[in-house]
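What follows is a set of notes on a single structure, which appears directly below.
The other protein chains are all here in position, but one chain of the complex has been omitted.
After this line comes chain A, so read on.
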Amino acid sequence: MEIVMAFVCGFLFMAAIYLILSRSLLRIIIGTGLLSHGAHLLILTMGSFKGSAPPVLSDGVTDFVDPLPQALILTAIVISFGVTAFILVLAYRAYHELKTDDMTLMKGSEDNE
């Protein structure tokens, strides 16, 4: 399963980067969303899925999964939400001010790369 998940993470990253490199703000933001999903799964995969019980102490259970990646991911989920919310509103505001959501037009130069 770990091997398959490694490819799934790579796939998520690939799609995310493809979106981030596009011109439309909406696609870029969706790309960052995908990127954080990929990163979370990557951390979890690298920590391995050993263990059969969730990391909560209860009687008679010793075979926990590794709690540390989960703690890191929990922090990351919240932070990525904050960042996503921020750039969403940034995009909203930028569109209001500049009347475009095209990155190359926002640059303000005539050079339409």
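Going forward, contacts are C-beta pairs under 8 Å (C-beta built on N, C-alpha and C of every residue); 3 or more make two chains touch, one makes a residue touch a chain; residues count from 1.
We adopt the following convention: contacts and distances are computed from a predicted model.
When the unshown chain is looked up in UniProt, the name that turns up among "Extracellular solute-binding protein", "Anti-sigma factor antagonist", "Sulfate transport system permease protein CysW" or "Na+/H+ antiporter subunit A" is "Na+/H+ antiporter subunit A". Contacts to the hidden chain, counted on chain A, fall at residues 1-27, 29-30, 33-34, 37-38, 40-42, 44-58, 64-68, 70-71, 73-75, 77-79, 81-86, 88-93, 95-97, 101, 103-104, 107, 109, 111, 113.
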